[in-house]
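Left out: one protein chain. Kept in place: all the others.
Note that the chains are named A and B in the order they appear, and that numbering of residues resets to 1 at the start of each chain.
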Amino acid sequence: MRYLPKSDFERCEMLEACGVASAEDLFSHLPEAVRLKRPLDLPPGVSEYEIVQYFRDRAAENANGYASFLGAGVYSHFRPVLVDTVVARGEFLTSYTPYQAEISQGTLTAIFEFQTMICQLTGMDVANASMYEGSTAMAEAALMAVRVTRKGRVLVARSVHPEYREVLGVYAKPQRILVEEFGYLADAGALDAEDLESKMDDQTAAVIVQSPNFFGIVDRVKEAAEIAHRHGALVILVFTEAVSLGILEPSADADIVAGELQSFAISPSYGGPYAGIIATRDKYVRQMPGRLVGQTTDTRGNRAFCLTLATREQHIRREKATSNICTNQALIALMATVFMTVYGRRGLRELAGQNLAKAHYLASRLKPRFCGKFFNEFVTSTGDKAAEAINKALLKKKIIGGLPLGRFYPELADSVLLCATEMSERADMDAVAEAFQ
Amino acid sequence: MITKVRPHLSPNERLLFERSSPGKVAYQLPKLDVPAVDPGRVLGSENVRADIEGFPEVSEVETIRHFTRLSLWNYAIDHGMYPLGSCSMKYNPRVNELVARIDGLAWAHPYQPERLAQGSMEVMARLEAALAEITGMDAVTLQPAAGAHGELTGILLIRALLEKRGNPRKKILIPDSAHGTNPATAVLAGYTVEPVRSTSAGMLDVAALEGIVDPDVAALMITNPNTLGVFEENIVCVAEILHAKGALVYMDGANMNALMGIARPGDFGVDALHLNLHKTFSTPHGGGGPGAGPVAVKKALEPFLPVPRLRRAGKKWAWDYQRKHSIGRVRAFYGNFGVFVRALAYILAHGGPGLRNVTLDAVLNANYIRKKLEAYFDLPYPAPNMHEVVFSDERQAEKGVRTGDLAKRLIDYGFHPYTVSFPLIVPGALMIEPTETESKHELDQFIDAMIAIAGEVERDPETVRAAPHGTRTSRADEVTAARKPVLRWKSA
Partner (left out) sequence: MSIYPKNFRYTREHEWVRVDGNTVTIGITDHAQQELGDIVFVDLPKTGTRVEQGGTLGSVESVKAVSDVYAPVSGEVIEINQALATAPEKLNADPHGEAWLVKMRLSATKELERLLSAADYQAYIGAEK
């Protein structure tokens, strides 16, 4: 077999050195009762050619060559060629977590740059080396807020991604953290500050808001923060569309930022792998989950990087750790790092501007349901037509339409969430607009 | 003698921020085909940022050079053996990278219509079935993003089942040899942790276990083979003890590389386990992820699996969200799909008989190392080992050289260190897992290096204590890093 680098002759030599006649003898201590007495019921191995063919066939069963207007937490952005060029390097691809600093400076340096750029984008003091993805980052941020404030209740806006809220509930339940939701304004599509105020109490650890929110609206973080802080709660700001950070002013009011970096050259890949982040203020760093890289010097006095503040983590603090997270998303974070480098200070702004222009062009030909300001996604009503009928008609033109919202918001059953990015072409946007007529 | 490596060029490189110069770019966007909009007008001027202060400004050439130079500072499997215990650092086949990037798979949006996602769903269904067969379990969820996430999912499933039976119970039993994620997970799932000690043979103490399994115990979290590389020979009996008291058995499947085609957790009493696709199934570690931590369960736990579940609807796959007993979802969407593609490619490449050969070679390699090194290093647990072997630094410690020093000296010989100081039940542990993808030549070089280092400890311990000597970066001052944390670059 091509992945097993030994000849039978070498195996014999090694068995002889071990003092056994066959490899089977190395398992003779296993009790009879646990032994599998038949071959695994899986077909024999195949060639590289057949593997490629198998996955090409599967890919052909998926959408191919469609224009897509889906967003809702996963966005279609162009992936600069350098991204895959860098992550394909075996030195990054096939290395382990950089515990041995002397021979891991490549990964450590890149993570330090990543942490820095996330701070620059979010306006926070410190960012971790990545979480699994956005929804678990948000849930872990909530647990972090509970540790910081020693309070047991979390309020989350209904305009936060519905699947993120589901995950929050799953993480909160065994900790006996009470999760309650507050609403959004039917006209603006932004969070309902009055509803938040009415639900606020002094036992609330955190208020969780998303901006741009699930409806694409730049949400009223400042209003929510004023209420939260007045009651001694932290503000967790969530983002799912990282490109928006190129143009939106970072919040001065957030205590923790939890987000998803999929937009930064990470292919949609049917839902993962992506990379989440948590960023926060210096004073909360010891309650933050996830790995951190810090700068130091080596014994020769040269700059060096190493994993640090590891006493927060499971391999040292075990049952008292801030989280059980171990493996994170290092290679995916590296993709985001290369993406941020390629676009850089000017490019990310220009890219965000193009997204803004495309989405507002599409919106100009449709009627957004909410009057709030939006970035590259917006909700529109399907009017007399059913959302499914519109999308079906679009599929015939090789266009995947917006996401019907009924599944997540029964009150928006007549609406879809549409997203336009720099990859959306005008002709396709015109076709979408026409399908709603 | 150091046979594997010679010094080679190692370029210096500044940080991106120190390389930046105003106006440099590495991108070009297409011309807009729609009217530009004024951000201040459509977003409100108070919402628009003026600048991203400090963000990189470098050219394309400098970008590729920057990351290429950084890459040269890393050791990697592609350079050679990476014998980290319980990490299964095996070769990452490159065809897996290619197939994960095929457009129809890589660009599939998780919300695209099901009938336009059948290929992705088929990949997931096939992987679920293969993992169920390999582990001897009844159902698999692919949703968890990594091993620790799988542990959390598994313990939440157990909690849900016990809750439905009337009482979620209070405690999780965890052997003292366990990985740190196990106790951290138990607490995250709302349980307290009670340690179970190991016997002098390096196995779970069955008598001690029997004494502590009471009606408050929800489950035992066990690793098998355990972190000593020793198969828990009493596992069937252990499972019976737990089951008799209405508790369950969770297995950390980190060491599944020792069992494929040989023994199946589902056949020896395990109720739930997670697999690490980035260990056993060859998907790249990537400097610390991404991984994937599928959880396989017995029928009794199946109703509680995270939503959505794959369901066959006629000739098509569909997502089933209507499962009233489900614990809910543990992350957005369906899991680390790109990792599934790679793992399935690996399973297809080996096939059923091939996976068994993987295990045979992995165990042979570990035993070969043990045989060749046991004259030089103390072996605290002489029980037969499987895919990894754990020595201690007891003999070398007499000369003032500890496991961490030996590990650093290995770097000078061209190898990545083994796992240091773990498991905790072995003071000064050297935990070595070669995996099946090391050639005899590489193993012999590693063995020679270890023997040479053992000799150096006798003659010249200071050289070992000050290692590594040949790296561009010497030992880092971790104390100052922790006392005065510098966690981001700041301009001078």
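What we mean here is this: contacts are C-beta pairs under 8 Å (C-beta built on N, C-alpha and C of every residue); 3 or more make two chains touch, one makes a residue touch a chain.
Since the structure is predicted, the reported quantities are computational estimates derived from the model, not experimental observations.
Check A:M1, A:A17, A:A188 or A:A310 against the missing chain and you find that the one touching it is A:A310.
Counting the whole complex, the residues of chain B in touch with the unshown chain are 478-479, 482-483. Listed by residue number, the positions of chain A touching the unshown chain are 286, 310-311, 316-317, 320.
By our rule, only the chains that are shown with their structure count from here on.
One inter-chain figure worth recording: chain A and chain B are separated by 19 Å, centre to centre, where each centre is the mean of the chain's CA atoms.
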